[in-house]
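Below is one structure, written out as C-alpha cells; comments come after it.
Of the protein chains in this complex, all but one are displayed in their positions.
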Amino acid sequence: MSDISFVRTEMLPEQEPPASTVGAIGWARENLFSNWFNSLLTVISIYFIYMVLKGALPWMLSPTWNGTSLAHCREILTEAGRVTDHGVSGACWGVINERWQQLLFGFYPNGSEPGTTDLRWRPVLAFLLMGVALAPVLFADKVPSKLLYFSAAYPFIFPWLLWGGTIWGPLSAALGFVIGYFVYRFVSSAFSGLIGIILGVVCAVVWWLVLSSLFVGAMNSILPIGIEAVESRKFGGFMLSITIGVVAIACSLPLGIVLALGRQSDLMIVKFLCVGFIEFIRGVPLITLLFVASTLLNIFMPPGTNFDIILRVLIMVTLFAAAYMAEVIRGGLAALPKGQYEGADSLGLNYWQAQRLIIMPQALKISIPGIVSTFIGVFKDTVLVSIIGLLDPLGLSNAIRADANWNGIVWEIYGFIGLLFFIFCFSMSRYSMYLERKLQTGHR
Amino acid sequence: MKKSVLLGAFTVAGLAAGMAAAGTKDDVQARGKLNCGVTTGLVGFAAPDANGEWEGFDVAVCRGVAAAVLGDPKAVEFVPTTGKTRFTALASGEIDMLARNTTWTFSRDVDLKFEFTGVNYYDGQGFMVPKELGVSSAKELDGATVCIQTGTTTELNLADFFRTNNISYEPVPIETNAEAQQQYLAGACDVYTTDASGLAATRASFEDPSAHVLLPEIISKEPLGPLVRHGDNEWGDIVRWTLNALITAEELGVTSANIGEVASSTNNPEIKRLLGSEGTLGEMLGLDAEWAKRAIMAGGNYGEIFAKNIGEDTPIGLARGLNAQWTNGGLLYSPPFR
Partner (left out) sequence: MSSITDPGKQQFRLSMLIYDTRYRSGTIQVIAMIGFMLLAAWLISNTAQNLAALGKPIDFGFFSEPASYDINQRLLDYTSRDSHLRAALVGLLNTLVVAVLGCITATILGVIIGVLRLSHNWLIARLMTIYVEMFRNVPVLLWIVFIMAILIETLPAPRAFKGVETGALVLTNRGFYIPEALFSRSLGDIHLLGESSLRFDVSLDFIAIIVVLVASLYASHVIKTRADRIQAATGDRPTTWYLRLGVVVVPMVLLLVALGFHLGMPELKGFNFKGGTHLRNSLIALWLALSLYTAAFIAEIVRAGIMAISHGQTEAAAALGLRPNRIMSLVVLPQALRVIIPPLISNYLNLTKNSSLAIAVGYMDITGTLGGITMNQTGRELECILLLMLVYLTISLSISAVMNWYNESVKLKER
C-alpha cells in the first residue's frame, strides 16, 4: 500500500481574517465608518481637528522662550522669518518664562529683596503634607491608620507653614479644642450631655477669644520658637487660589455638617434658621458675597476692627462653601437606609451618639465624591476674587499686562492659567470618579 | 451664662477695636508699614515687576510718604484696589492713603468724605483714534463705538460730552486698560477714551504708534492726586507736605543725587528749612527733622520720579506739559516751606 492518504492529518494554519475586519482598517470600519452618518461625522471631526491644529500648533511652537519683552519677542520672530501679512505670528513664551513663579506663588518672599530668604518651600511643603494628611481619608486601604493622628494635627500645621509666626499660635488654637473636649467629658459625666456640649463650646470660645492671646504672648516671651511671618497680602497666584479653596472647604466641613443636621432636625426654629441660611447663600452669586467681603464686612464689624481682605474673602467663601457642603452632606444623610437610624434607636443610643457612631461615619463616606466636586467648584470659583482686586492668577494676568514690557500679551497667560486649572481640576475629578466606583462596589 | 460670656467676648472685641482707633500716623508707625492703595496695574503708574516689587509714578508717592514717616521707602504694603473697591478700602481704614490716579472731584471730597492732599498729575480726558479713520475732531465721532473704562469719572464725562454736542455713540465699558487696548487695536471700538496720560502710555506700547492720533479735544479736567480719610488732619498734612516737598525739591534744584552736597553747602534758607538743617518744620508735622530729605532720597524729586516712570525717555514718553513747574509754564505750584 502506498502511504498516500486522502485525509489531511495536520491542521491547516488558521487563515488571517479578512483585512477589512482586523487591524487598523477593521477598527476604523467598526468604530469610525460603520454607516454613512458616522462616516460623515468622522470626516467632519477630522477636518475640525486638522483646522484647530493647523491654527494652533505653529503658533505654539515659537522660539521665544527667552524673550525679555513683547518687542523682543517680535524681533526674534521676525528673525525667524515668521512674518505674515498681519504682522508676526507666534506666541511670546518669554512672559511665562519670566513670570511663571509669580503666577504660582504671587508675592510670597522669594529672596529677591536683600535681607530676605526664599520662603517658597513653605507653601510647597504645606501642600505636599496635605497629600500625606489626606491619604488616610482618601486611600484608607493603602496607608497605615496611624497617619490619622497626623491628619488631625495638619489643620494647625497648614496655616502655620503658610503664614508663619510663632509656633504657640497654632498650639494654643489646638489647646482650645483639647480644653473644650475635657470640659465636655467632665461635665457630661457629672451632669448631662447637653450641658457638657454647651459648656465645652463656651470654654473653648472663651479660651480662643480671651485667654489664648495672653497665653501666646507669655509663652512667646519665655520660649520664642517660630518661623518668619508672612502677611496674607503677599499671597497671590495659584497659591492664593489653592489656599482659599482648601481653607474654605476645611472650615466649611464642620459648618456644613451642623447646617445639614439642622436642616434635617425636628426643631422648628433651628430648621428654619438653617434652611434660611442655606437657601440665601445658594440663591445669590458668589460675586455679590465677594462684594460684601470687599466693601461691607468691615461695616458689619465693631467700629475700628480691620482685618485684611484675604481673611475677609476667606470668611465669605467659607460661608458660601458651607451652604453647598450642607446640601452634599444632606444628600449623604438621605442616602442612608432608614434601618440605620432605627437600628441606632433600638440600641438605645441618644441623638449625638447615634450621629457620631452610626450615621455620620457612613454619611460622610458616601459624601466624599460630592465633597470633592464641591471643592473643585470652589477652587474654580476662586478666580472671581480677581474682580475685587486680589491678585489670583487672573488678577495677576492683568498686572502682568500692565507691565510696559508685556503690554499687549493676551493668549499666552490665559493659556497657561487655563492649563494649570485644567490639570488640577481634572486630576481631582478623576480621583472622585475612582472613589465613586470604589464606594459603589462596597454597597453591592 | 452663655449670654454673659458672649457679651463679655464682644466687649473685649470692642475694647481691642477702640484701642486701634488712634491717629493714622501712630498706627502706621506702630505697624512699621504704610498701607498704600494702588491700581491693580496701570502702565507707568503702578505695576508689579517679576519679583513682585511695585513700580510706577503713583507708587513713588507712597514710597516717599513711607520714607518720611517710617524712614524706609520699602516699608510699604501695596494694596491693589479696583475702581470699585478703592474708596471703601480707604474709608474702612484698610489702607492709610490712596494713590491710585484718582480724580479730585467735589462729591468725592465732600460727600464721600475724603481729603485730597494735592495733585500729583494734571490730566484731562482725551480721545485716541486710528489715523486711517481720518477723524480730526471729537465732534466728528457721530455713531462711533467708544471704549471706556468703567468705575471712573470718564464715563460720566463722556455721556455729558456727547449729550451736549447732540451726537450719538455706542459705549463699550471695559474693566482694565489692557483689555481696552486689546479691543481698540483689534478695531472692536473706533475710539478709546481715558485720561490723556493713559492714552499716551497706551499708544506708546503699540507696534506702530504713528498710526494713531490723539484728538485735540480734552473734554474734562482730571486733577489726579493722593487722598486720605476726612478727620485726621495730622495725617493729611504729612501726605500733603510730602508731595509738596517732592515738588519744591525740583523747583529748588534738589535731586536725590546732589542732596547730600546741597544740604551741607547751601545758603538758601528755604532749602535749609526743607532739608531740616534750619527751623522745626519736621517737628511741627510730628516727624523728625530729616523727613523731607528721606522722602526726596526715596525716589528723587518730582521731576526725577516723572522722568523715571513716565517721562520722555521711558517707553511711555509723556511730556511734562501741564505738569511742569509753574516757573516753566506748568501748573505745579507748591506752597512755600516756611
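Labels for the chains are A and B, by order of writing; each one numbers its residues from 1.
The rule is short, and it goes like this: a contact is a pair of C-beta atoms (placed from the backbone, for glycine too) under 8 Å apart; a residue touches a chain by one contact, two chains touch by 3 or more.
Fair warning: this is a prediction, and the values are worked out from it, not measured in the lab.
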Of the listed residues A:Leu214, A:Ala229 or A:Val284, which contacts the missing chain in the full complex? A:Val284
If the hidden chain were put back, which of A:Ala250, A:Val270 or A:Leu439 would touch it? A:Val270
Among B:Gly71, B:Gly151 or B:Gly286, which residue is in contact with the omitted chain in the full complex? B:Gly151
Residue among A:Asn298, A:Thr318 or A:Thr374 that touches the chain left out of view: A:Asn298
Subunit A residues that touch the omitted chain in the full complex: 31-32, 34, 38, 41-42, 45-46, 48-49, 192, 194-195, 198, 266-270, 273, 279-280, 282-288, 291-292, 295-296, 298-303, 376, 380-381, 383-384, 386-387, 394, 410-411, 414, 417-418, 421-422, 424-426, 429
For subunit B, which residues touch the unseen chain? 2-3, 6, 10, 83-84, 87-88, 91, 111-113, 132-133, 141-145, 150-151, 155-156, 158-160, 162-163, 169-175, 182-183, 186-190
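In this section, only the chains that are shown with their structure count from here on.
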Geometric centre distance via CA averages, subunit B-subunit A, whole Å: 38
Subunit B partner, complex, touching residues on subunit A are 74, 87, 98-99, 101-102, 106-107, 110, 112-113, 198, 202, 205-206, 209-210, 231, 233-234, 236, 291, 294-295, 298-299, 301-306, 308-309, 387-391, 395, 398-404, 407-408, 410
Sites on subunit B touched by subunit A in the complex: 1-2, 5, 8-10, 12-14, 16-18, 20-21, 39-44, 46-53, 74, 77, 79-82, 84-85, 88-89, 92-94, 176-178, 181-182, 185, 202, 205-207, 314-316
